[in-house]
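All protein chains of the complex are present and in place, except for one that has been dropped.
Order of writing sets the chain letters: A, B and C. Residues in each chain are counted from 1.
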Amino acid sequence: MRLISSPSTLARWVRAALALGGLALLTGCDLNFWTMKGHQSTIDVDGPVAKAQLHVFYVTCWVTLVIFLIVGSVLAYAILKFRARTDADEHAEPPEQGHGNPLIELGLIGASVLALVIIAIPTIEAIGYTYDVPAEDKATAFEVNATAYQWWFKFEYPSEQIAGAGPLVAANELVIPVGRAVHINLRAMDVIHSFWVPKLAGKVDMIPNRGNFLWLKAETPGYYWGQCAEYCGDSHAVMRFRVIALGPRDFNEWVNRQTAPAREVAKVAAADQPKAQFASYRSDWKRNEKGWSPEFELNPFQGWQAQQEPDANHENPALIAQGRALFQSKTCFSCHVIRGHMVGGSGAYPDLTHVGARSTIAAGLLENTPEQLARWISHPDQVKPGNKMYATGYIPNNIKLTPDDVAALVAYLRSLK
Amino acid sequence: MDATVKTHFIGKEDKAPAKPSFVLWRPSAKTGLMSWLTTVDHKKIGFLYGSFALFFFLVGGVEALLIRLQLMHPNNTLLTAQQYNTLFTMHGTTMIFLAVMPLGAAFFNFIMPLQIGARDVAFPRLNAFSLWTFVAGAIILNIGWFLPDGAPDAGWFGYAPLTSKLYNPTHATDFWILGLQLLGVASIAAALNFIVTIINLRAPGMTMMRLPVFTWMTLITSFLIILSFPAITIALVEVMFDRQFGTNFFEVSNGGMPILWQHLFWIFGHPEVYILILPAMGIVSEILPTFSRKPLFGYPIVVFSGASIGFLGFTVWSHHMFTTGMGTVATAAFSLATMAIAVPTGVKIFNWIGTLWGGHLKMRTPMMFALGFIWMFMIGGFSGVMHAAAPADAQQQDSYFVIAHFHYVLIGGSIFALLAGIHYWFPLVIGRQVSDFWGKLSFWVIFVGFNVTFFPMHFLGLNGMPRRTFTYDGNMGWNTANYIATIGALILGVGIGLYFAVMIYTFFKGEKANRDHWDGRTLEWSLPNPPPEYNYRVIPTIHARDAYWYEKHHREEIAQENAVHAQEDEAHGGIHMPYQSIYPLVASCGALLGGFGACYHTLVVALAGGLVLLSGIYLWAMEGAEGYHIHLDAEGRIVEDPHAKH
Amino acid sequence: MSDSHASASGHVAEENKFQIYVRIAMLLAVITGIEIAVIGLPFTKWLLVGTLVILSAVKFLYVIFYFMHLRWDKAFCTILFFIGLVIAGATMWALLKLFGVPESIPLTVSLNALAGATGLA
Partner (left out) sequence: MSSHAGTIDHHHDHTTTTGIPNKKLLMWAFLASDCMFFGALISTHLIYRLHPPPGTPSPREVFDIPLTSFSTFILLMSSLMMALAVNAIQKGNLKSMRFSLLTTVFFGAIFLGCQVFEFTNFVNEKHLTITNSILGTTFFTLTGTHGTHVAIGVLWLIMMYVRSFKPADPAAHPFWFFRNLLHVAMVIGLVLSAMFTVLAVVHTVQTGGTAAAFASQHFLIVAALVATLVGTVILASPRGAVQFSEANAIDVESMGLYWHFVDIVWIVIFTAVYLLEYL
């Protein structure tokens, strides 16, 4: 069992084979593919649940590989050995008309069953282990509710109650404590979605009218990619999210910031306003154009951390105030909650109280930069086809945003750290 | 069931052909459009099934190529999300219901009656009805391409509540529901017919354990069809009611449970995948012995394992639902049951190898495809076993690993075997001989293209790429594999194109094939090519499993026997042939009309369609299953035109 | 039920089938009456359920074996029908089991604390 379960052996083999193939094809650029270390790799994982699942995968992989080698060699041998090589061969007397051999048959059936038992045992074990938080972790487990909507995720922290406002609510970025088992209740409000953070755990579906859950644990602080894994309509492909695992201190700090109401920016005289950086945004976005910068790609965790602190030097209080007014006058607040700033919104739309402190917007699709924010709020439907922000209220409500409006709204949203 | 002692005459007796009334007009055209529309000949029906299926295979293939082109690069903009979603839905639905299933039905129709020594299926007109209802279903399913509502886009398993009116308000989903419903009716009707035919129309001496394996697999597949389709029929009725009458089957606000759809769908869906593979296994089990010049190794076990696969197929449906939170017991149970299927499947593989062992392998094109099948199906089966391990599947479900798995079993499995079958029976069906060089060339291009396309998808899946995504970002490590896969699909496209080109060329210009082109073992090869309308001049008497092989080695004995039986037949008034009929087509047109009415929620049209359907069936019953007799001269020419009588 | 046996007894039965049919219809009516009476009895639930299931199974079998003459027909008809019946029955059983476990209790029924907290109730 030890031998089979050693993930690194096979991984090394696979990688070596792939690297060779890669050289041959001269396409070495996509390193993540050849090393199987993509952001959503199920091979290069972190956390006990994903590891248990990977272990089962390796067992199946090894067992079937061995069978394939054996059966394949016999098959290859038979084909090569008994091939008719010449025309004369083809017309030779037919071979002996044998009909089979029960002993061989039974032996092979027995061998197959044996091979399956080897797979079945770890499978059963892992089914039990991955199902729910292990008994010894129950007491310390952290509870989160995840609810899926077309096409974004809502995260609630029942243990972090805010006076008068219920539990702490966040959208599209799930922040969890490192080293603690996290028990996530999965709900869906419209159609079926699925919660999948490959590096931490396999997926479990979020099904309307069904109380599913999953557990996972991150072993190192970091930034993990997640994606909806059940087809849920037009924008299923771009229904993503992130999980950020923080050490205890950082986590507490984050909770404290998040439970506070939305940040206020003091008014400053017009003359002091730094203007340039929000002046105008690109508007010639292509459909499906990528929404992140290479720097962010290189170190998203750092990017996330950087978002936590207000960027006082670049803030324009007047513009922010204007944005805040627009948020109300353009009826954004009828959907979105900004706790402490205005009364309105509902739980069925992303909470924007601390939207400025997220590393991504639009359900993990775009990096949270002013440029991308502007892109999103000017044309959400071009970013996410069928988008509900567009379909049920935005453009049909005749929300028309001039470039100046957009700039002001962006400034305001950016200030919500 | 001692068929040996039965009469040699299996046609029906009837009175002198009555003069048909002017209302119950019986078409008798033997050429031209009318002959095809009113045919009840299982060979013509099989040919039509095959032609439609191949057409839809190309349609599904073009859809697949568009999918691949969109995924060639990250953030590609060739297709919109809506178009992409429509394409994969229609690709999956088309390939499964309109390409592979009817292609299987084509072989069932054409080959199976020949293999059991019958002159037709048990209910020739029902057979025509199946064909035309299949066409009606195909039309409804695809009509959305030409209408403003668009084609269906809820995925090939249409999970509720995405198919509800709230989330899919256009009629596209209605096309999907009604299209599948009609296809289900067609499939069940056809399957019932095949079951009765195989059980009841076997030539004397053709005991069950002498049936060719392909016929056995036809029988098992037919059982799977009649037992699995009702589940999806009910499921479809439920969504249809939800959409049209506001019922609550999957309406959460009134307590509906969307998960129920998944169960009902997969109770059908899993047996369905064996409906797709068992005919393929049957074909391979015919080709390997022929080209090894040796009987199938362990025939009884191969048959029995086919039956166990069919039976176990009904016990594993929830392996498509490992991620739906079923609880540990159910997950473990379905996991183990799924693994168990590897045993009978493995038995087949072992026996195929056993068949090759010690043979004289003639490496002709059908054999190449059949061997390709074994290799590719084995790989697909192994990734299936990886899925069966539920914890591993939690990472694989709905990722490209699944896509890789099922394309290996569906293309490397079903399609390879069906392509092999086309090559194998081409000389019999068409009477012409396919060039071995071009055939092999197309095989190699397809083989390479297929592997280049789908092998990298395993790694894409393991690297976390979810399926059904119209776009992906370039930073996930998926670019190279997607690029390779697209190149592979293009190669595959060239291969398929080549294959079709060769076939079309041969169809028109190919060299005439001689009788018993491959030195065959089963009964159909005893026929001239293409087989005459009445199939067997004399219903053969079967003495051994590989009936024709036996016949070839006992020529005199058989000739004597046949002479006696020919006389008996003549004494009965010649060879009985069923009349053609227009009413199956009429009934199917009613189904088409009714389907449209239901799609557009217009009761009047639906009722009108129902009335046409009913009238068609009534007239069909009233005209009766009559037929005429033909008489042959020594050369097998028809000496007396039966239609001259009236 | 071997073939020879079936046809032999078939011929004997041929003559008085009318009586058989009528008697069976009466029996079926009586059983239906018993069923209706049973639901009022003060016994434990499982006993009553068991009784009802057995009684309707008996009715079922009488109809298929007599009215539908499986008893007099070739055994193959029985096998054919029972393939469908057994697979359908087993599937129903499995479905009811699957939906009976706690995991499958719909949220609309088990409005648990969580749903209340999220305000989704």
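Here, a residue touches a chain if its C-beta (ideal position, glycine included) is under 8 Å from a C-beta of that chain, and two chains touch if they have at least 3 such contacts.
This one's a predicted model, so the numbers in the text were calculated from it and none came from an experiment.
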item	value
Interface partners of the hidden chain - shown chains only, full complex considered	B, C
Candidate in contact with the missing chain, chosen from B:Met209, B:Ile234 or B:Val639	B:Ile234
Chain C residues touching the omitted chain (full complex)	3, 6-7, 10, 17-18, 21-22, 24-25, 28-29, 32, 35-36, 38-40, 45, 48-49, 52-53, 55-56, 59-60, 63-64, 66-69, 72-74, 76-77, 80-85, 87-89, 91-92, 95-96, 99-100, 104-106, 108-110
Positions on chain B where the hidden chain makes contact	1, 3, 6-7, 9-13, 18-19, 21, 23-24, 122-123, 188, 192-193, 195-196, 199-202, 206, 226-231, 233-235, 237-238, 241, 245-249, 254-257, 260, 264, 267, 568, 571-572, 614, 618, 621-622
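Heads up, the rule we're going with is that only the chains that are shown with their structure count from here on.
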item	value
Geometric centre distance via CA averages, chain C-chain A, whole Å	49
Length of the line joining the C-alpha centres of chain A and chain B, rounded to whole Å	39
Residues of chain B touching at least two other chains	252, 255, 257, 259, 325, 327
Overlap residues in chain A, where contacts from two or more other chains coincide	209-210, 212
Chain C contact footprint on chain A (complex, rising order)	145, 147, 156, 158, 166-167, 185, 187, 189, 209-212, 347
Partner chain A, residues of chain C touching it in the complex	103-108, 110, 112, 114-115, 117-120
Residues on chain C engaged by chain B in the complex (per definition of touch)	76, 83-84, 87-88, 90-91, 94-95, 97-99, 101-104, 106, 108-109
